[in-house]
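All protein chains of the complex are present and in place, except for one that has been dropped.
Order of writing sets the chain letters: A, B and C. Residues in each chain are counted from 1.
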Amino acid sequence: MGLVIVLFVFITLFNLLYKQLLLDPGNFFSIVTDSMVLRSIWLTLYASFLATLIAVVLGIPLAYFMARHDFFGKQLLEAFIDIPIIIPHTVAGIALFSLLTRKGTVGSVFENLGIVFQDSLWGIVVAMLFVSYPFFVNAAKEGFASVNPNLERVARTLGASQWRSFYNISLPLASPHIVSGAIMSWARGISEFGAVVVIAYYPMIASTMIFYRFNTGGLQESQPIAVLLILICFLTFALFRYFSRKRRR
Amino acid sequence: MGLVIVLFVFITLFNLLYKQLLLDPGNFFSIVTDSMVLRSIWLTLYASFLATLIAVVLGIPLAYFMARHDFFGKQLLEAFIDIPIIIPHTVAGIALFSLLTRKGTVGSVFENLGIVFQDSLWGIVVAMLFVSYPFFVNAAKEGFASVNPNLERVARTLGASQWRSFYNISLPLASPHIVSGAIMSWARGISEFGAVVVIAYYPMIASTMIFYRFNTGGLQESQPIAVLLILICFLTFALFRYFSRKRRR
Amino acid sequence: MISVTHLNNDWDGIFSLKDISLDIKKGEYFVVLGPSGSGKTLLLELIAGIHIPDSGRIDIGKKDVTTESPEHRNVGFLYQDYNLFPHYNVRKNIEYGLRVRKMSKEFIDSRIKELVDIIGIEHLMDRDVKTLSGGEQQKVGLARALAYRPDVILLDEPFSSLDENTKHALIHEMKDIHSREKATIIHVTHSQEESMLLADRIGIMMEGRIVQVGTPEEIFYKPTSVDVARFVKIENVWEARVVTRDEEAMLLRIGDKELVAPPIKVQKGSEVRVIIRPEDIILGHGQVTSARNTFLGKVVSLEKCGFYYMVRVDCGFPVVAAITRRSVDSLGLEPGKNVEVLFKATALHVIEK
Partner (left out) sequence: MISVTHLNNDWDGIFSLKDISLDIKKGEYFVVLGPSGSGKTLLLELIAGIHIPDSGRIDIGKKDVTTESPEHRNVGFLYQDYNLFPHYNVRKNIEYGLRVRKMSKEFIDSRIKELVDIIGIEHLMDRDVKTLSGGEQQKVGLARALAYRPDVILLDEPFSSLDENTKHALIHEMKDIHSREKATIIHVTHSQEESMLLADRIGIMMEGRIVQVGTPEEIFYKPTSVDVARFVKIENVWEARVVTRDEEAMLLRIGDKELVAPPIKVQKGSEVRVIIRPEDIILGHGQVTSARNTFLGKVVSLEKCGFYYMVRVDCGFPVVAAITRRSVDSLGLEPGKNVEVLFKATALHVIEK
């Protein structure tokens, strides 16, 4: 019975891939080789990569600290980290735009530094970071939590400093979770539309491009881009599954 | 260092709430009492509830089966269940629209049954179901997996049938996971924009309403709705945290 | 009562059971004793119906239940970690089997009262199971399995998660509960101590096979193979040759020594193995004794082992004797000293090679 739902996903995607790749490959290739489309896809992958990089650098210390310590307000902090998952995407966009618009308090500070968010790469990166970092932090936290703290304690008694025991023991043992969290966060960034479209309609990321083409040219023009994105996502996802499986062993 | 990111979320949301609720409450109340806005919010909550209901009914048997059995192709099935999480939202919208449009194979079958997806409640529900059910199935699966199968075996030796041991033992013990999975799935439905907007721009759900107001009236008209939605999400989220905490105990 | 016939099961190639046949009598306390990984839990799960065997047959009462589902077998199962239902209190756990069977309220109450008295858990009845200690959990699990008077109770290492003192107390209670409830019990364990204290009969299980079945006396004093002897920690296993044999005794030769043993059915000249427990060997200095086998030896080593000493003596063949601290003191034993080694012919157990 539950398979109905899986079948539904399968048919939905198969229907699209079949139509494009087998019934009308000519149209597919002409549209996906359009340089505007390719540029938007490249921008999406690149912006999401930057967002993930920031999430990894800022997230690892936070995840490690939260996995190892109990403190007053920890649950509140966990709640705060999860908030972006459940906030409607356009709401997140409005919130970010309100803060970072050139007229806003924070936005004007950044403008003086030469960084503009509205309709720019940085706006896209910030929107993607906002919606994707909880996925990274939670995965990394789970990774560190799965490492028995006694292993680090033993390393300490063996003569390793706190930093060294982290670097030799916890980090490598948590790395499958960290890598799969980073891929998840990257994929989440690629999939975002609502938050990005509010803060930066231009330059167009792939989701926006699909939406734009759908509104101007209907399915005919939007389906090929959708198919290309699905193929890219499958690739990322295969990577993700590979690391998840490794993690479970 | 990692707190930068949490601070960023906090400031983003606080900035928005502060502006609307304290600096300009008059505008806030006039806009959020607008009947179009209220109708769109009600529609969002209702459609997401329907999507969650379908996910629960179809998802519990699937989750239970997957938690209890190892079979050939299980990992492929798990991958299929997770796909909607990583597919870009507008892509999901395009895929669903291609399948369910009145001219499509499946869409025309449903049209004969009197069910139309394009620009209708059912389109919204299907889009929400597509993006939210993996959250439910994964949570429920984790819930069933956390119940020691020996408990059911003991119940069987004590004379309970397979169905009764499921109903007496596994279901109640997994229920905190199931409830929090359902809330998560509901919240995910509420937050969706990209998939819904492609298949059903009308009737407008809250995300679409915000996007529309943002494009026509700028921040002035979109911020109040965003604030209202944030407040609703916080409420759902508080519920979610409550059940998660209960689960951990 | 319970009979298992030519049972075979292969479980992921890790554990497997090979041609297991057993007959367990009504009211018997039967212990399956074997090292970990020998397939003991799997045997219980097959009897309970949690898995179905590849081949062979299982009868409970007079009914063939080989492919019957667990709820129709009327067995009670207690896993190693007891598996109480965590969302029920103690009373609801114990009542579960009776409620499922739709017994009347009166019957349930009177049966529970009776059980609770026997097992001594009246004070626990309204407790949350998460607050119970290991020993308390075990008692509640046992009560739950006994409640509906199953034809057989299956116990999977019931003492292995308890600390030493709790274990000893509960072993004695288990014996009492068994006799008061007149239950048929199959108990699997790797602990010789448990099997010795509890079993009416013991089946030794090694690598998926039952290699010997007998009373504790037979198992621990008369193992039928060297493997079993090793497992029950008999180090005195000597290779010998039969010199003469009549109705009453055999004369055996080990190296250049001769010893007298009870006769078994073998030819003169056959190779045999002689087995004797270290507790049955006496060390002394010129004592008057009825033992016909007396040898002079030299103490090789003394090893503390609990409150006793294991003394290794070389008398042409290696002998290990278990001696109390008192005897070690009064004989003044120490490595290098001479000592007399003696044992009764009847304490020897001879098996064919």
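Here is the rule we go by: a contact is a pair of C-beta atoms (placed from the backbone, for glycine too) under 8 Å apart; a residue touches a chain by one contact, two chains touch by 3 or more.
Source: prediction; values computed, not measured.
Undergrad: By the document's own contact criterion, which visible chains does the hidden chain reach in the full complex?
TA: A, C
Undergrad: Which residue from A:Q75, A:N148 or A:N215 sits in contact with the chain not drawn here?
TA: The missing chain is touched by A:N148.
Undergrad: Of C:S69, C:S110 or C:T324, which residue touches the hidden chain?
TA: C:T324
Undergrad: Provide the residue numbers of chain A that touch the chain removed from this figure.
TA: For chain A, the residues touching the absent chain are 148, 150-151, 153-162, 164, 168-169, 172-173.
Undergrad: Suppose we count only contacts with the excluded chain; which residues of chain C make the list?
TA: 35-36, 163-165, 190-193, 196-197, 220, 277, 279-280, 282, 304-307, 322, 324-326
Definition applied: only the chains that are shown with their structure count from here on.
Undergrad: Take each protein chain as a node, join two nodes whenever their chains touch, and name the resulting shape: line, ring, star, complete or other.
TA: line
Undergrad: Per the contact rule at the top, check every chain pair and give me the one with the most C-beta pairs in contact.
TA: A-B
Undergrad: Measuring centre to centre with CA averages, how many angstrom lie between chain B and chain C?
TA: 57
Undergrad: Could you work out how far the Cα centre of chain A sits from that of chain B, in whole Å?
TA: Each chain's C-alpha centroid was found; their separation is 18 Å.
Undergrad: State, to the nearest whole Å, the distance from the C-alpha centre of chain A to the C-alpha centre of chain C.
TA: 59
Undergrad: For chain A, what residues touch not just one other chain but two or more?
TA: Answer for chain A, listing residues that touch two or more other chains: there are none.
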